[in-house]
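With one protein chain held back, the other chains of the complex are shown just where they sit.
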Amino acid sequence: MAEYKRSTMIADAPSGYCPGCLHSLATRLISDVLEELGQGDNSLNVISVGCSALNILYWNGDFLSVAHGRAPAAATGIKRTNPERLVFAYQGDGDLCAIGLAEIISAANRGENFTVIFANNQTYGMTGGQMAPTTLIGQKSTTTVYGRDPQTTGYPMKMCELIAALEAPAYVARFALNSPKGVREARAGIKKAFQAQLDGRGFTFVELLTNCPTNWHMSPLQTLDYMNMNTIPYFKPGVYKDKTE
Amino acid sequence: MVQINEALCKGCGYCVKFCPKQILQIGKTRNRRGHFYPEMTHESACITCAVCAMMCPEGAIEVSKGGDDA
Partner (left out) sequence: MSEKRFMKGNEAIAEAAVRAGCRFFAGYPITPQNEIPEYLSWRLPEVGGAFVQGESEIASVNMVYGAAAMGTRSMTSSSGPGISLKAEGISYLAAAMIPALIVNISRGGPGLGSIQPAQSDYLQATKALGHGGFHAMVFAPNSAQEAADLVYNAWDYAERDRNPVLVLMDGCLGNIMEEVELPPMKKLTDEDLPEWSLTRRNGRDYQGNITPIYTEPILEGINTMAGEMYKLWEEEDVKFETYELDDAEYVVVAYGIASRVAKEAIMELRKEGYKVGMIRPITLFPFPKKIIHDLDYSRVKGIIDIEMTIPAQMRDDIELQVAERCPVYEYGRSGGCLLDDEGVYDAIKEIVTGGAN
């Protein structure tokens, strides 16, 4: 027997996301964990640019909306001047590992005491489905119409592996949101990251593998299978670093 | 007890897919935004595991203990 009640951190209204978009599931998980930790009022959501920004439409907590890719920089300014607040940035793959690569790596390397939640759906959803740094080899996008070719575009970028290689980060983990098991683990991971931040452990990073039914041109249910067959074998879920104990 | 807030539903079908008892199905009625939302076929078979709620992107499903067999 289990219970579930919708968190008051999100407004009693539909999200701005497309049907079956796991961005909305990720947002819901964050809201659940904040409520469970009693940190709703103390939290500050640093909202980035891209579909990740759509949670602005129904987020009930405090937020600061920032420029594309710069959330870890803005969060640095926030946390350095207001260390008591629970600060997290919610970023997509274009935001985090293309335009904002310097900001995320540098914030991680400084061990800034905030949490970055990274939604990796392998596409630029907001702008209509262009190739992202995380687009899989062979995956089609509006700028790789025959599928991503590593000869000209390189390989999908593995952010957890990159960040875990740095000395400072306290917790680095990747979860897939396409199954109840993955969602359960993701929720525990987000909670662990937030708790680590509250304990002053330093930089925490949670990557969530998500989907984009609209730009992958699939039904929501098809995206879940696609993730099992393609995304998860390449972006392997797991805890890449844990210095929280 | 499973409560489906049909107004929030976008009809993705995740709850139907992951219900271990397979007692949810997408219904034939649309909500105000035009989405077909799920309905429960055998409420008495529900084990209130809340997997449907956990997988719902929109938070449109709430699960509470209680109901007839509580």
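Each chain gets a letter, A and B, in the order it is written, and its residues are counted from 1.
In this text, contacts are C-beta pairs under 8 Å (C-beta built on N, C-alpha and C of every residue); 3 or more make two chains touch, one makes a residue touch a chain.
Keep in mind it's a predicted model, so treat the numbers as computed, not measured.
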item: Partners of the unshown chain among those that are drawn; value: A
item: Identified contact with the non-displayed chain, of A:67, A:98, A:137 or A:218; value: A:67
item: Contacting the left-out chain in the complete assembly, out of A:22, A:46, A:190 or A:212; value: A:46
item: Contact footprint on subunit A, counting only the chain that is left out; value: 41-42, 44, 46-47, 53, 56, 60-67, 70, 73-78, 80-82, 85, 102-103, 105-106, 110
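Please note the rule applied: only the chains that are shown with their structure count from here on.
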item: Rounded Å distance, subunit A centre to subunit B centre (Cα mean); value: 26
item: Contact footprint of subunit A on subunit B as seen in their complex; value: 5, 7-8, 10-14, 17-18, 33, 35, 47-51, 53-59, 61-65
item: Residues on subunit A engaged by subunit B in the complex (per definition of touch); value: 1-7, 10, 12-15, 17-25, 28, 31, 179-180, 183-184, 213, 219-221, 224
